[in-house]
Every structure is written in C-alpha cells, then in structure tokens.
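The complex appears here without one of its protein chains, the remainder shown in place.
Let's turn to chain A:
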Amino acid sequence: MKIKQVHISGFGKWSQVAFDFNSQLQIIVGQNESGKSTLRAFIVGILFGFPSKKQSKNVYDPQDGSRYGGDLVVETANGDFRIARFDRTQSTLTITRLADQHEITNPEEWLSNELSPLTRQSFDDIFNFSEQDLIQMKQISAPDLQKLLLNLGAVGSTQWLETATEFDKKADKLFASRATGRRSLNQAVHSYEVSETELTKQSEQLKIFLDDQQTVSELTQSVAMLEKELDKSQENINQLTQLQRQYRLFYEAQQIERKQVRSVSESDLQHAEQLQVEIDLLASNIRRQEQDLSVQPESASEIEDSNKRLMTIKMMASQLVNDQRQHDELLAQQKAIQAQFATNKVPELLTADDDQRLSNYKVRFIGMVSGAILLTIAVYLVVTPIWLWLMVVIVLLSFIIRFVVKNNSVISDIKKQYYPLNGTQIRAVQPSIEHYLKLDNSLTAINQKIDLQTVHINKALQSLARDLNVALASQAIHDSVDQLAQTIQNRVLVKQNENVLRQQQQSQLDNMIEASSISLNQKKLDLKVIFQKYDVEKMTDLQNLDIAYHEQMVNDHRYQAMIQQIPAQDQKKLSAFEDAQALSKNLENEHNNLAQIKQHFAEEQAKLARIQAQQMQRVSNDDFMVMQQKVADQKTELITQFSEYLAQKLANRWIYSALHAASQNRFPKMMKFATECFSQLTVRRYQHINFEKDEIIVTTARHESFNVMSLSTGTQEQLYVAMRLALARVIADVINFPMVIDDGFVNFDPQRRAIMLDMLAQLSDKQQIIYLTTSVETNDFPNMIKL
C-alpha cells in the first residue's frame, strides 16, 4: 500500500488541507509545532481508527470547528481507493474504489483485510519510527538494550520486553519462591496448610468415632447381656426363694423311706398259702401214717418187757429164798451162844473201863495212895500254916475213900450178871458176847432185807399184773409168778396174730404215704416256683414281701401326696442341695451376685449413655464438612491465584521466547542491510554485526570486537536504528506499507543525517517512506513538503 493523497477536513491544527505524496520517499519538513506529528496521527487515525479520549490525551479535535476527519487516497494491488473517516465518536468509514467510484459495502472488513496482518500496534512497532523510540532506547540499561537488540527481529520487541518485565514483577509481588516469603500467595498457602492440618486432625476424629462406635456396640451387647444376667439372677432368686419355701416339705418327703419293693400278686400269695396249707396237711398226714407204722414194735416190746420184769421178779424170789436160809442159820448160832448162860440170857458186853477195873484194881489203888502220901509231904514242906496243910490232907483222904467205894460197887454188879462165872471167865467169854452181838446185827439186817425184798417183789408182781391187766389170784409169790408167766405166754400169742394183721395195714399205709409224698413234692415244687418268682425262700418271706410292698405303697402314697405339691423341676433342683443351709447360702450368694450385676449394669449403662451422647454429638457435628468446604474453597483460591502467578511468569517466558524466535528467524535476512546501514552510520568504522549466543558482538574494520554494552551511546543508537530499519525492510518484503519516520534521527550529526537520508532514498525503492523532519540538508528530493 502506498499513500497518494491526504485530505484533512479537520484534525488538530489542520483543516481543509490536502497533500499529494510521492510514492517513494516523501520528505515533510517543518519546525516543531508545525503539525508534523498531527499529520502522522491523522494518517494512522484514518487507517487504524481515531484515538479515543480514554486512550490518549490528545484526540486532535479540529481547532477551527471543521468536521473531524478526512480521507486518504491509497494505491493498492487492486487499484486506488479513497478511505474517508469522519467524526471522532461514532465515526463513519467510507471507502470508495476510485476507478469506478464504487463504495465498498463493508468498509471495516475491507480495510482490516487490506491492512492485515498489520494492526495499529504492529504498524507502530515496525513502520512507525519516531524520536520517542530513540528516547526510550536511551533510557534502558545496557543489558536491557542488548536484550532489546537481540529481540529486535520481532515486532514490538521494546514494548513486549517491558511487558515481560512487568509480568515478572507482578508475579513476584504475588508470590516469593523463597521459603520465608510473605507475599499474599505465600500467606494464602500458609493459611491453606493450617486449614489442611486442622482437617487432617479432624479426620483423625473419625478413627476415634469408629473406635467408640465399636465400644458402643460392645457396650450395647454387654448391657443386653447384663440385662439378661440380671433377669436370670432375679429369676434364680425367685426360684431359690420358692425352693426355700418348698424345702421343708421336700425334706419331709425325702425322709419317707422309699424302697423298691416287689409287689406280690394276690393270686400268687393265695396260691402259695393254699399250697402251704396243703403241704402242711400232707406232711402231717404222712407223719401220722408213719407214726401209725411205728406203733406196733412198741407193743411187742411191752410184752418182752413184761417178760423181762417177770424174769427179774423170779430172780428176786430166788434171792429171797437164799436170804431166809441165811437167816435161819444165824438164828441157830445165836441160840448156841445163849445156851452158855444160866438164864439163857446173854449179858452185856463189858465196857473198856469195866474191863480195866476188873483187871487193874489193886495196882491203881496202891498207886493212888502212894501219890497222896508223897503229895502230903510235898505240901507240908511248902506250906507253912499247919491248918492249910491239914486241909489238904483231909481232901486227899476223902478222895481216896470215895474211889474205893465206887470201885467195889461196880465189880459186884458185873459178877451178879455173869453168874456163875468169876472174873477171869468173865473176861474169857467176852469175844463170844461180842460175836453174838454181831449176829444179832446181821440178823436184824437180813430180816430187813427179806422184808424189803418181799415188798419189792409184791410190788413188782402187782405192777406187772396191773400192766398185764390181770388180777393176782394168790398171795404167794410163787403162784403169782406162775400166774403171770402164764398170762404173758398168752399175750405173746395174741401179739403174733396182731403182727400179721399189722403187716397188712403197714403196706397199705406205705402206699398212702407214697402217694401223699408225690403230691407233697409236687406242691412243694409249685410253691418253690412261686418263691423263685419273688426271690424268696420261704412262705414267711413271701408274706413279708407282700407286707413290705403294702407298707411301701402307703409310703409312696404319702410321698406322692407331699411331693406333688412341689413341681418336678423344683424337686430336681432341691435335690441338688445338701441341706436347707446350703440353699440359704445359695440364695444369699445369688443376692450378692444380683447386686454385683446391678452395679455393673448401671456402670455399663452410664458408660454407654455417655459414649452414645458423645457419638451423637460427633455425628451431628458438621465441622468436618465445613472445614472440608473451607479447604476446597482455599484450594480453588490457590489454584486461581497460582494460575495467575504462573500465567504471569509463563507469559514472561512466552514473550521472550516469541521475540527470540522471531528475531532468530529474521536476523539472517536483516543482517545484510543492518550491517551496511550500521557501517555507513559509523562511517565505516564497524564492519560486522555478529550474534553469538545471547550477545551481539560488533567488529571494527581492524577486527576489534566489541560487546554492545561496551559501545558508546551514539554507536548503540546507530546500531538500534540500523536494526530497526533492517527489520522494516525485511518485513516490507512481506507487507508493502509506508514507513513513517518522525524525527527519528534528531540526535545524529548532519553527516550521519545525510547518510541516513541516502539510505532512506535507497530503501524507498521498495517501500514508500514518509519522513517527517525539522530540517533537511539537501534539496535534492522532489516533492518535498514544507509545512
């Protein structure tokens, strides 16, 4: 695009003016305040829109009240067009194709397409070159300049670099990477961490809650169990109390002896008794019959006995005969002795005293007198009083006299008795008398014996007779004996007859006995069967058994009557207790147990209630969710803020990266022109510009290399201008658009300004250049507009 004409209706100090532009280099010369910048602003305004009040201070309202705006006639690939823009606010854009005066229907779009890809900004960046840029350039530090130069290949690098720095600063204000940073984002992070820690702490409450819930379920179980235990214990107590009430009855019932006694059937017992009676009867019958059998021998012996008794009597009778004979002999002897004496009377036997007197009378008399004399003498010698001695003599004399008298009387009696016999004879017959006396005794004895014997025999005879049942016919023993013998003989005969008869009866009895025995045995066997059935040995046992059974029945009934008052299960329980005391003890223990359980129950219940209340509180507590939401909000906030931080940081990188990429891409194309331009501007002092890594090195004709930072300000400026122009030139290859230079080289010396002008003239071959300047050293250029 090239600008051919400028028509200003009203814009700043300009109104109703028109300029025709050279299509190559158009130089516009004017003093300060002559309207150079206003003209430039008008051109930009028509193309990119008028400035708004908000955007810039100067809106170039026409000073003389002309209508704001104007138009440009431009040459494009599609011909010439008039671009007219009027009014600052709600401005109207009209574009007319000059060839046929056709008005473009969508002028905004047409213009946008025509300018594309240029924008006001990129136009400023690339093709608008002003004093401002140089001033700006001078203000930046050397490293930044280097950065700027390095990025100069990109559109708008100056501003982008500023922006990048600004982003970085903004980001750094948000957040400091160092741990001790106190920027707002650092604080937000800290605040979030505090919340997060609190949340973690609260989430640990969950574990406690769950643990406690476990405890709750355990306690609930425990309480339920205790409740059961409680009921059970209470029931136990009730039971035990009940048992205690029943114990006495139970105890009494237990005291009733209960034996397992076998019952005896009535019929068995009756049958047994019947059998027993029959057995007894049979046995007694048999016994009697057997007795009957044994009676006969006794009868026979009776006869025999009678016979023996008779024989004894006979012997006794013969003995009697002998004794009488002996009696008669003794009597004869006595008579012989009696015959010796006159009177036929046998005197009495002398006594021993009499005998002595008869034989020793004289001797004893002499002895007695001699003794008396001797004694008289002896006493005379001893006893002094004579009267005493005389007394003794008298006594003695009387004594002797008396002796003599007596003796004579005795002897005379004896002789009278034994008359005619003298003393000596008397003495001789003494043994005979003695014998006679003996005989007398024997006779007496034998008489007694005979009498006795006689009585015995008579008694025996009479007894026998009585036994034989006969009357004795005679008193004489002999006859009686005979009579009895005869009787016995008869009796024997009778007996023999009887025996025959008896033997017949006996065999009959034997038969009967045998029959009875068989029956008896049978009955005994029957009875035994019954006994065996009841395991007894005899009838009494069986009867006792029956009695015992009936007693037991009675006991049982009593027991049942008592025990029925106690339920069966209670009986079983009661039987487990040794005694009433054990039961009481048990009840007491159960009471203690109950108390313990109650206490435990109460404790557990209280504990459960406490934990449950706590759990309820935990469950209804939504602090956790509130905190969670708070943390979530903080997270959102952190993400937002950090994305802001990161976006700023990254935008910074992005800018550098984009600028660098663009520059890297353009530098090779720019370099030829930039080097030439720089060389000329430095009057050939510098020959080369090199980009080495992140440095720009310039080299002199004498091969001295300098870093940008070590160059003088002027040289730096020349380098900058050279590169800006190079950029514009490179881009002009793509976009044909006028370059506007507004006092771009104001600081250059005239020589360099001339060089610059030369270069612009060369440049304008390809691209229209509108050069606004305060002064120009040459008038070589046609169509120079002077304001």
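Please note the rule applied: a residue touches a chain if its C-beta (ideal position, glycine included) is under 8 Å from a C-beta of that chain, and two chains touch if they have at least 3 such contacts; residues count from 1.
In the analysis below, contacts and distances are computed from a predicted model.
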Undepicted complex member, UniProt protein name, chosen from "DNA repair exonuclease", "(2Fe-2S)-binding protein", "Multisubunit sodium/proton antiporter MrpC subunit" or "ABC transporter permease": "DNA repair exonuclease"
Sole residue of A:6, A:47, A:84 or A:118 that reaches the chain not shown, by the stated touch rule: A:118
Touch with the omitted chain, as defined above, among A:241, A:417, A:584 or A:628: A:628
Residue of A:110, A:642, A:691 or A:706 in touch with the missing chain, whole complex considered: A:642
Listed residues A:5, A:94, A:213 or A:736, member touching the removed chain: A:213
Positions on chain A where the hidden chain makes contact: 48, 51-52, 54-56, 116-122, 124, 126, 154-156, 159-160, 163, 167, 177-179, 189, 192-193, 196, 199, 202-203, 205-207, 209-211, 213, 615, 618-622, 624-626, 628-640, 642-644, 646-651, 653-655, 657-662, 665, 731, 734-735
